[in-house]
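Moving on, here comes subunit A:
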Amino acid sequence: MTAIVVALNLALCFAGLSALALSLDRHHRDAFLVRAGAARARTLRIAGWAGIGLSFAAAVTLEGWNFGSVQWVGTLTGAALLVVAFLSYRPGWLRPAALLALPIALVALPLALYG
Partner candidate 1 sequence: MTQQKDARRGPAYRLAVAGRIVLAVLGGYAVAALLTALLSLTLPLVRSEAVASATLVSFAVMVAVVVYVFAARTLGRAALAVAGLAAVLGGGLWLAGGFSAAGAA
Partner candidate 2 sequence: MRQGFRQSMAWLHAWSGLVVGWVLFSVFVTGTASYYRAEISQWMRPELVAGATDPASSADLAAAYLQKAMPDAVGWYVELPKPEKPAVGVMWWKSLDGPFHQALLDSTSGAPVGARDTRGGDFLYRFHFELGMPPLWGRWIVGTCALVMLVALVSGIVTHRRIFADFFTFRRRRSQRGWLDAHNVFGVLALPFHLMITYTGLVTLAPMYMPWGVAAAYKGGEMRFYVDSGLMPDLRGPAGKPGTLAPLSSMIAQAIAERGEAPEGVSVYNPADAAASVVAIFEEPHGLAHEHPQIAFDGTTGAVLGRNGATRAAAKTSTVMLGLHEGHFAGAALRALFFLCGIMGAATVATGLVLWAVARAPKGAKADGFGVRLVRVLNLGTIAGLPAGIAAYFLANRLLPLDLAARADWEVGVFFGAWALVAVLGAVRPAGTVWREGLALVGALFLAVPFVGAIATGLHPLAGELRFLGFDAAMIVLGVLFVLAARKAGRPRPPQAQRADAAIAGREALRA
């Protein structure tokens, strides 16, 4: 049960943090060789915070305030480490990896709710 929620949190945090990282010029250039335009950066930033917010909401709803928030902070750290690893070793893979995380979250959500 909890392991599925951890997976859900990890996937959402990873997608969200990836979007946030790519909204920064330095990392956008690493991944796509060009700077993010202002509009694109804003979209990425909104998507990023949305992912992180969703993951927090999921953690708190599924695990309660105390337990959920502790677990959420843990997954946030793990996901952030993963983003940094991608950015420094395979920056080009960050976007596909983040997009891959979304269907994982979609599969994990019903499992966490009804599994």
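The set was built so that all candidates are chains of the complex that A comes from, given by their letters.
Just so we're on the same page, a contact is a pair of C-beta atoms (placed from the backbone, for glycine too) under 8 Å apart; a residue touches a chain by one contact, two chains touch by 3 or more; residues count from 1.
The structure presented is a predicted model; accordingly, all values stated were derived computationally and were not measured.
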Worksheet item: What candidate from 1 or 2 touches subunit A in the complex under consideration?
Response: 2
Worksheet item: Quick one: in the complex, what on subunit A touches candidate 2?
Response: 2-3, 6-7, 17, 21, 24, 26-27, 66-67, 70-71, 73-75, 77-78, 80-81, 83-84, 87-89
